[in-house]
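In this view, the complex is presented without one of its protein chains, the others remaining in place.
This part shows chain A:
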Amino acid sequence: MIGTIIKRVFVQDLRNRSNYVYFLILPVSLMVILGLVLQGTFATQLDSKVAPVHVQYVVDHSQQAQLFDKMVKHADIAHLDFKSQRDLARAKHVVRTQSNTAIVQFGTTATVQTSKGLNDYQTILLKSSLAAIFRQMGLVQTAIHYRGKLATVSTKKLVKVNHVQAHQSATSFQYYALAMMGMFMLYFSEVGLDMFGKARRQKTLARELLTPVTRGKLLNATVGGHLLFGMLVIGVLMGITTGLFKMPWSRALGFTLINFSGLMALFLIIGLLMDTINSRVGSGIVQIVIQLVAFLGGGYFPTSSTMMQFSPLGWIMGPMRSALWTTSSLDWSGAALNFGLAFGLLILVNWIIRRREVF
């Protein structure tokens, strides 16, 4: 019976045209518009004009060389494209004949050779990145030598170096794609507000309550159906933003999906709670909450971390940005907080509904 209800709700959500406006057309067009308007605020002009440099690296079998090989393989540096090359003569031939190429020959010492005509920015980028990698190698080696606690300490430093040097800052489009997706999760409160409102108007709710399904099951399965739909919305938006803005979701796919889902669940249930208490006043309150949470959480423009502390949107924006554009460890606190609150409020709604004569 629960499956029957979840399926019915999901199908209804899929067929509801206003959902396509709210959760597809509106967010994507806002991402494009705001991204265009604010282009240049988040990325340097220079950045976007740089052609990628193809770096071939040749390593011998020393321990250090193997470490270099490992680090380079995991480095994801904008505009630098590392490829291992065994044949030095062939690598040299490439550098002589093709532009935007370089060789890093790494053994006990390192030698760098570049093709002619690399611009200043490309040269600086290559040199600074290599310097950062070498520095990290020194730290990592220390950690390897001593193991234990030192490894943790050095990892944190690595992150810092990497973050500054790796040059992976978000483009304005990417910044807004993330913020808009977060913001439109707030609009799931509208779905929550009308979760049973429509069923009451259509009288189908009373009809469902005449069947052997209990109130609690009906309530929670209906919430479940909308949650499933919400997760589909998140997945689709992730797909679209990957295509349109090259959003690097793949760097933290599970993490971002869960973070968005937590926010979506919370607002779905906030809407439901407001409707349960008083549908007329509820929809007004929900509108205010959405605007406040969006503003404080950086939905419209970047806000300070203090402001973000007061917004469920802010709770997940920081951790998600870190997850996507730095290599620091994942911060689950925002998602946990949102899911925890959502769960608590759902229990409250269950309690209220169970005590009332009319659902």
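Heads up, the rule we're going with is that contacts are C-beta pairs under 8 Å (C-beta built on N, C-alpha and C of every residue); 3 or more make two chains touch, one makes a residue touch a chain; residues count from 1.
Following the convention adopted for this analysis, contacts and distances are computed from a predicted model.
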### Task
Could you check which of "NADH-quinone oxidoreductase subunit D", "ABC transporter, ATP-binding protein", "Peptidase M14 domain-containing protein" or "Cbb3-type cytochrome c oxidase subunit I" matches the UniProt name for the chain that's left out?
"ABC transporter, ATP-binding protein"
### Query
Looking at A:Ser62, A:Gln98, A:Thr214 or A:Ser329, which residue reaches the missing chain?
A:Thr214
#### Entry: Hidden-chain contact residue, picked from the options A:Arg86, A:Lys116 or A:Lys203
A:Lys203
### Absent-chain interface as seen on chain A, which is shown
1, 4-5, 8, 11-12, 15-16, 202-204, 206-214, 357-358
